[in-house]
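Below is one structure. I have some questions about it.
A protein chain is absent from this complex, but the other protein chains hold their places.
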Amino acid sequence: MNYSETSPVKAPMNAQNNLPSAIVTPPSNTAIAVTNLCFSYPDKPEVLQEIHLQVDTGDRLGIIGHNGCGKTTLFLLLCGVLTPTAGTIHLFDEPVIPGKFRPEVGLLFQDPDDQLFAASVQDDIAFAPQNMGLLTEEVEQRVEQALTLTGMESLADRPPHHLSGGEKQMVAIAGLLAMRPQIMLYDEPTANLDLRARRRLIQFLQQSQETLLVASHDLEFILEVCDRAILMSEARIVATGTPASIMGNADLMHTYGLEVPYSLRR
Amino acid sequence: MNYSETSPVKAPMNAQNNLPSAIVTPPSNTAIAVTNLCFSYPDKPEVLQEIHLQVDTGDRLGIIGHNGCGKTTLFLLLCGVLTPTAGTIHLFDEPVIPGKFRPEVGLLFQDPDDQLFAASVQDDIAFAPQNMGLLTEEVEQRVEQALTLTGMESLADRPPHHLSGGEKQMVAIAGLLAMRPQIMLYDEPTANLDLRARRRLIQFLQQSQETLLVASHDLEFILEVCDRAILMSEARIVATGTPASIMGNADLMHTYGLEVPYSLRR
Amino acid sequence: MVHIPDGILPASVCVGGYAVTGLATWYSLRQISRQKDPTQDIPKAALMTAAFFVASSVSIPIPPASVHFILNGLMGTVLGYYTFPAMLVGLFFQAVMIGHGGLTTLGVNAAMMGIPALLAYHFFRSRYRLFNHPNARWAISVFGFLAGAIGLGLAAGIFYVLVVITIPSGFDLATERAAITGLTLAHLPLMIIEGVFTAMLMLFLWRVKPDLLERRG
Partner (left out) sequence: MRMTFDQYAHLTSPIHRWEPRLKLVGIAALIFAFAAVSDLRMLMPMLGVTGLLFGLSRLPGAFLLNRLRYPGYFLLGIVLVLPFLSGQTVIWQWGWLTVRQEGVLAMALVACRFLCIMTLTIVLLGTTPFLTTIKAMRSLGLPATLTDMTLLTYRYLYDIAEMLATMQQAMRLRGFRSRSQSKRFRRKDLQQFATLTGTLLIRSYEQSERVYKAMRLRGYNAQKPNLDTTQTGRVMIWDRFGLAASLSTAIGFVVLNLFLTLTPA
């Protein structure tokens, strides 16, 4: 439980603690703390440069920017798939060790087909709890709960492969929720959805309890779901603020080749 | 050259013709004439039911509706990949024969990887002209022209695998343009594009000469590109009109589970 | 595993391998060109070839070691007449990309993998003649298991026959025969695992995408 000096902590909530705060690790409400993060592939230009980011528990952070600005790479670093070339990442004050499984973070891939491979929806959802070594009853309970949360009960026995795009995505989400993650990363969740499935996803996310990070080109979607946003361009974070303040800033958006969404235009 | 009675013809332009018009087939400006079209897979509910549609040369028609409403099936029928269970389709007064190659119609697939099957960009663009039996010089000229039109000249020798999503899509379009199609069908062209690539596509389509049919969930995109729209639901066309009149009609949109796009809200 | 590298076999065997594979491929292509639309299955065969190539690169941990499945029994079942063309193309890429096998031994390797693959295919289909319920779960399991085990076992047998007989050595015939039998039998555990894996795969495909296993009549 090392506590990185550089990760800024807002109001550590150790009021109930009677010991001098200097010698205890303060329990914090920081979900993600990223300091000076850099990433590049050998002999290639930087994909991420000097990223500083702090996300508190319960935050809903939208990430906008063009393809290739580093959004997906940031997600892969956060869940330990890639190894940073420099900098540190902490989730709940514990450093991310590349390759180590952290059930508290779930990543939804852009194409749900990439994460569905079992022969039935319930087998697929049971995949993570089983790998976590839980008992059979616990696994079953989690599967049931994830099915209920996502409204997929009726599809439990179907092969995921036969479902529609929107259903596949909800099943993929259910498969992640069965890990009981505290942080959920959504990579372009609306790219292949029709308007009805998109609206269902918005309502689902508005009620979800996890800390959310959403990378999307669908700016209206981020406006409806997120309470904070960052704008990325060429490997860096170039603006931070509320979604409306960033996307409503016409100069800023045009500078980075984006467009003010219609709902914010006058 | 049978001329379907039911397909209405606007102002046949056979002024230069001296013969009595009753015994000649009038050249028409009807690009697509669909009459009473039905389609279903064996033992499955209807995918398309009694579709009537006429599209004039140069029209830009947007098709909206949820996944599964029959948009993609309609496109596959129009270019002869599927065989209708009932009804007729004429392109430029000539009936569509399933399985017969019609270079005058080009279909852009949702995932460009499905239609970039050659090993280099220029081989891919040359594919259709070669199959059409054109001479080598003519093929080369068409490849060059398609590359110029889409602004992809610099990528001619690259393997499609390494291109970005937006580039892949423009190359896929170039591969279709090399057939000199008069009708282009676009299936969800913006689903995987970032805002910059989407804007580029809008500008490209606004200048293109072909008759366009665009199926998309991106309503703002249709508003910018199309001059006519149809709304499909459960295998049928339920509304026809200008894009603004259909999408601006809040009652209609809500009835079919859609949303009025922000740009049309007051 | 079970790819003969360059340099081991004498030229006559290499040429013989090309002759067998050439003949089988010629026959396959002739059958294919008789189909109603011979181009129809080309993309299918090509992408499945790529998929089998990729799938056989997955290393599956079976402690203490890890194994790669060759999946030639399944490949024969899925590809039918395209098996030999697919073997040629797939093994060509394995040789030039990751150095499994070689150009001179391409014909031998294709025959070594392709003949057992076709036998496995016919064997898997024979359940249609033998049973009233050829697609019951147990039928697919048992015949899938045997198809996978036969595919690997025969290929391994041919491999050792070729290697032991053709390598210049001072052994007598009896020793060589014993060596071949011993080495092939040493593959029994691998045959069992390959069979189990193939059966699992076929059950999965049967459930999710039966077209893959039964589209030819």
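Letters A, B and C name the chains as they come in the text, with residue numbers starting at 1 for each one.
Keep in mind that, in the parts below, contacts are C-beta pairs under 8 Å (C-beta built on N, C-alpha and C of every residue); 3 or more make two chains touch, one makes a residue touch a chain.
What you see is a predicted model, and the numbers here were worked out from it, not measured in a lab.
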item	value
Full-complex contact with the absent chain, from C:Gly102, C:Pro116 or C:Gly153	C:Gly102
Chain not shown, touching residues in chain B	76, 79, 81, 99, 101, 103, 106-107, 109, 111, 113-120, 123, 126-128, 130-132, 136, 139, 159-161, 175-176, 179
Where the unshown chain meets chain A, residue by residue	79, 81, 99, 101, 103, 106-107, 109, 113-119, 127-128, 130-132, 161, 175-176, 179
Residues of chain C (touch criterion as defined above) contacting the omitted chain	5-12, 14-15, 25, 29, 32-33, 37-40, 42-55, 57-63, 66, 69, 71, 78, 85-86, 88-90, 92-93, 95-100, 102-104, 163, 167-171, 193, 196-197, 200-201, 204-205, 208-209, 211-212
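Throughout what follows, only the chains that are shown with their structure count from here on.
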item	value
Farthest chain relative to chain A (centres taken as mean CA coordinates)	C
Averaged-CA centre spacing for the pair chain B and chain A, given as whole angstrom	37
Touching residues on chain A, where the partner in the complex is chain C	119, 159, 161-162
In the complex, chain C residues that touch chain A	204, 207-209
Residues of chain A defined as touching chain B within the complex	66-68, 164-166, 191-199, 217, 219-220, 257-259, 261-263, 265
